[in-house]
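As you look at this complex, bear in mind that one protein chain is not there, while each of the others sits in place.
Chain lettering (A, B and C) follows the sequence in which the chains are written, and residue indices restart at 1 in each chain.
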Amino acid sequence: MTVALRDTPVTPDVVAAHGIRADEYDRIVELLGREPNFTELGVFSLMWSEHCGYKYSRALLSEFPSTGPQVVQGPGENAGAVDVGHGFAVVFKMESHNHPSAVEPYQGAATGVGGILRDVFTMGARPIAMLDSLRFGALDDPHVRYLFRHVVRGVGDYGNCVGVPTVGGEIVFDDAYAGNPLVNAMCLGLIRHEDLMRASAAGPGNAVYVLGASTGRDGIHGASKLASTELSADTVESRPTVQIGDPFTEKLLLEATLELIESGAAVGVQDMGAAGLTSSSSEMAARAGTGIEIDVALVPRREPGMTPYEVLLSESQERMLVVARPDQEPALMAIAEKWDLPCTRIGIVTDDDLWRVLEDGEEVCRIPVAALVDEVPRYVREVQEPSYLAEVHGSMPDPDEIARIDPLAALEGLLSAPTIASKRWVWEQYDHHVQTNTILGPGPAGAALLSIKGTPGALGVSTDGNGRYVYCDPRRGGALAVAEAARNLATVGARPLGVTDCLNFGNPEKDAVYFQFAEAVRGIAEACRAFDAPVVSGNVSFYNESPKGAIYPTPTIGMVGLLEDVEARPRGGGSPGDSLILIGRDGAHLGAGSLLAEVLGIVAGRAPAVDLDAERRHAEIVRELVRGGVAVSAQDVSDGGLAVTAAETCFGLPAACGIEIELPEAEGGPHGAMFGEDGARYLLVVPAERRDLARQRLDSGAVPWREAGRVTSDGRIRFRDVGERPREELERRWRNAISDRMETMEDER
Amino acid sequence: MTARVEVFVQLKDGMLDPQGKTLEHALEALGYSGVENVRVGKWITFAVEGGCREEIAGRVDEMCRRLLANTVIERFTYKLLEDGE
Amino acid sequence: MTARVEVFVQLKDGMLDPQGKTLEHALEALGYSGVENVRVGKWITFAVEGGCREEIAGRVDEMCRRLLANTVIERFTYKLLEDGE
Partner (left out) sequence: MSGVPIGIVRFPGTNCDQDVFDAVAAIDGARPVWLWHKETALGGVRGIVLAGGFAYGDYLRAGAIARFSPIMDRVIAFARSGGPVLGICNGFQILTEAGLLPGALMRNAGLSFVCREQWLRVDSTDTPFTRHFRPRQLVRFPVAHGEGNYVADDETLDRLEGEGRVVFRYVDEAGEATPLANPNGSARNIAGIADERGNVVGLMPHPDRAMSLLVGSQDGREVFRGLLEAAA
């Protein structure tokens, strides 16, 4: 079988089964000056896949701003990095593990966390925090509960074991994700500038090592589109595509990697992620402008009888590729031994620009490095606006229908909708304190706040993205994801420094999906420019479709910001008599919003308009009020509008407190003001004695604002002239919506 | 009839078993040499009532597939013992 | 000789087994009635080489007591199969 596989003739059928187009094949022949053999074909199919090669997305991604004085490392490395002062930089990236999580939610999520951790510590940075951005179908579906429960457990178990706190994230439940959940994980690491390591295979004559776990047949289908029919049935059957995570080995690998980078025992380090040995070795060579030669027979295996093809394409977890000079080898081996990790020499850096693979000295592949890495086809497609958009925009419900909705019943419904309800059930399963940097963890604020030890500053970090907005309005939706992240940072006093993203879309070969992608990217790019937040890393995940259709186009944005002085952080609290100040205008925009989706069950209208100038100015003033201690806390107004924001603000106040909100007069009823999701808005808690200070500051700032209400002592949530509910009752719904479902309803695999 | 059931669940062959691997090293460090291929699985026991042996077997098989084992990554076997056996 | 070893570890009788209880409820919710006294334990398998049957048994017993089971809360049994058995 081994021989049969290797000698499989490369017929047009085999080429097509590898997802390679005829014109692409011709290009391969041209680059090689001959026909590829079967193994080489597999390598091309991986490296030229969207997953590794970004053939549909690269051209568009170049629209992102990626430079700025704070950028220490832009896109192109394992992760990006921005300066946070005092000689430190923060390294960060976000990545998806959607398909693996759909097949095996626990392992899929766990290995997703493992992968993104490696991207960060490969750069020499110690991971200090994780965030997870998740999308599932509706929680009433027992299979969705199964996926949700096990994804959360997988994220938690992996991060908890490695000892990196999961400090934030987001979760949306919507039927659009029923067949295809999204699991995006973001990791941040801290590093001194001079320790930053780049993944390059420099110095011909240097040796190449595999450090860490042995190689099995895991995930061989992972990154490519291999059609199983072309491989004999029994190979496919015996080939587990699910990767099993081993967080303990990851922890050892983390410590060993940081130690070897710090002690200067390596020239370059690269983790083996998608497409394993193939992409890690060719990319390291490409970055250094060298060649590389590897003998697969030397790679430690977990299973007997693996072919070169399998060794090259395996996605076994917890492995690193290390390049070291001969004089570094003893130190490298000593570190590996200290951490009980195998470290094996498998090849050498060459000066011939070739990616050569041997098996027991016999040549298996011989491909110019550039052909694999730089010659990936790039497609830019011209597509029309899909017709569904006009339909969605035109289908807003009648104002009468909205006017008939009982606003307080709607508020109850929104607070108990799992998307809006408290996520405590999730984040209590995540260690969010380890490493003792967590000033604000999940729960109290829209963004997490982490101290940067060794500096007086703190990092704010948030992930955001609203797929429904992007579906209704791709460009606005993209910009709104960035705007919401920036708002969340402003509420903890942090100024944006940089962005990472994970672009989850359907099949880009479909016109509508490509249109959504291109427009969302434009929206993101515009907003990032407005906030001075360059995109320094990211990830694209296409083909998120199931028999039920494509998911909502869902770019998630991970934004990192700086609060220069941790003493200026928001202190929280509040007491009766405090003012609630609304920054921004009163709401009116219900299109594409939560009221329609969660209460009426419809998706209609346009997403809220984006005013980037207002976003920037309002964020600035919120930061100033928070940092000066004028406001003790701030919440941005997002899903569910002012009403939901007010309720959530109330839940953050001491137990006996209530709130009272005044709404502007409006013809069609209070719905727009209560549930409108217009942007650039915040609700601030300002102690009574600082009210005048706030007023002065706001009046001189040319920012629309009003005193929208106050903190009361009667434990009720009241909307003047509309009605009220006991806080206790609303809070119970909000607190228990997810846990009740998860504790009393059964799952089904 | 009433049967005592024992279900055995293990990761499929070829799947990495991190617990097994770590335990193997630990046993070796403790001085137990010659120990190989350690796998850590689950052993689930229960009593079940109703139907004949074949019916119970069928039900247990289904229970394993639906809940007790994760057949994406695990394989299972089971054993029925009639009460008193 | 070379033996295949199977070790079975379970919470002692009388110790509450929350995992077992949870499975029991889940099975019932899936419609499997008449299932009782579900206990979830460990099934550890490995190969071991060297010595005669008695020696191997002695070693396995010691491995269980020292490492594989926590005898404060767990009890264990094991089985040896000679290779080829």
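Here is the rule we go by: contacts are C-beta pairs under 8 Å (C-beta built on N, C-alpha and C of every residue); 3 or more make two chains touch, one makes a residue touch a chain.
In this text the structure is predicted, and so the values were computed from the model without any measurement.
Engineer: Could you run through the displayed chains and say which ones the absent chain touches?
Structural biologist: Across all of the complex, the chain we cannot see touches A, B, C.
Engineer: Can you say which of A:F121, A:Y209 or A:W339 touches the chain missing from this structure?
Structural biologist: Considering the complete complex, A:W339 is the one touching the chain left out.
Engineer: Please pick, from A:L31, A:C161 or A:A334, the residue that touches the omitted chain in the full complex.
Structural biologist: A:C161
Engineer: Based on the whole complex, identify which of A:H18, A:R287, A:R356 or A:H432 touches the chain you can't see.
Structural biologist: A:H432
Engineer: Can you name the residues of chain A that touch the chain not displayed here?
Structural biologist: Touching the missing chain: residues 153, 156-157, 160-163, 246-249, 251-252, 339-340, 427-439, 451, 566.
Engineer: Please output the residues of chain B touching the missing chain, sorted low to high.
Structural biologist: Per the touch rule, chain B residues meeting the hidden chain are 18-19, 22-23, 26, 29-30, 40.
Engineer: Could you pull out which residues of chain C are in touch with the chain that's been left out?
Structural biologist: Given the touch definition above, chain C has residues 11, 15-16, 18-19, 22, 42, 66-68, 70, 72-73 touching the missing chain.
We adopt the following convention: only the chains that are shown with their structure count from here on.
Engineer: Going by the touch rule set out above, what shape does the chain contact graph take here: line, ring, star, complete or other?
Structural biologist: Drawn as a graph, the chains make a fully connected set, so complete.
Engineer: So how far apart, in whole Å, are chain A and chain B when each is placed at the average of its C-alpha atoms?
Structural biologist: Using C-alpha averages as centres, the distance is 37 Å.
Engineer: Give, as an integer number of Å, the spacing between the C-alpha centres of chain C and chain A.
Structural biologist: Using C-alpha averages as centres, the distance is 41 Å.
Engineer: Distance-wise, how many Å sit between the C-alpha centres of chain B and chain C, to the nearest whole number?
Structural biologist: Each chain reduced to its C-alpha mean, chain B and chain C end up 9 Å apart.
Engineer: What are the residues of chain C that contact at least two other chains?
Structural biologist: Only 26, 30 qualify.
Engineer: Which positions in chain A touch two or more other chains at once?
Structural biologist: 748
Engineer: Name, in rising order, each residue of chain B that touches chain A in their complex.
Structural biologist: 11-12, 14-18, 21-22, 25, 66-67, 70, 72-73
Engineer: Along chain A, where are the residues that touch chain B in the complex?
Structural biologist: Answer in residue numbers: 103-104, 107, 213, 216-218, 238-240, 242, 244-246, 248-249, 302-303, 316-317, 340, 748-749.
Engineer: Of all residues in chain C, which touch chain A in the complex?
Structural biologist: So the residues of chain C touching chain A come out as 26, 29-30.
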